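One chain of protein is taken out of this complex; the other chains stay put.
Let's look at chain A:
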Amino acid sequence: MAGADMAVGILGALVLAHAAYITILYRGDLKIKEEEFVRPPIQVWIEVLISLVLCLWAALRVPGTFLPILPDSKENRVVALPANLDFMIFNHRGKLFAPELEAKFTKS
């Protein structure tokens, strides 16, 4: 999963490097013809746009998915108690945050 997105990112970087290479060659040509550099050729613009799209995709997918922060959400349910229960107290102020749970038992 992450491998495919990483490959997309690397492809984006390669396309960008290729665009840079083409611009360098273009600049060399301009130096020979003694013309001023105004803007790079259309091909470079297209390649840069493609690489931007690919890198945007990779940047959003590779670091991972978001985790919900509300304690009531399904992914944050405490489904197993840890082993060191002897050191835990449950008579604390957490009872003031009474959640409205539709408690479903999940097989785990």
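In this text, contacts are C-beta pairs under 8 Å (C-beta built on N, C-alpha and C of every residue); 3 or more make two chains touch, one makes a residue touch a chain; residues count from 1.
Just so we're on the same page, contacts and distances are computed from a predicted model.
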Between "BolA-like protein 3", "Centromere protein W", "DNA replication complex GINS protein PSF1" or "ER membrane protein complex subunit 6", choose the name on the UniProt record of the chain that's been left out.
"ER membrane protein complex subunit 6"
State which residues belonging to chain A touch the missing partner chain.
9, 12-13, 16, 19-20, 23-24, 27, 37, 39-40, 44-45, 48, 51-52, 55-56, 58-60, 62-64, 66-71, 73, 76, 97
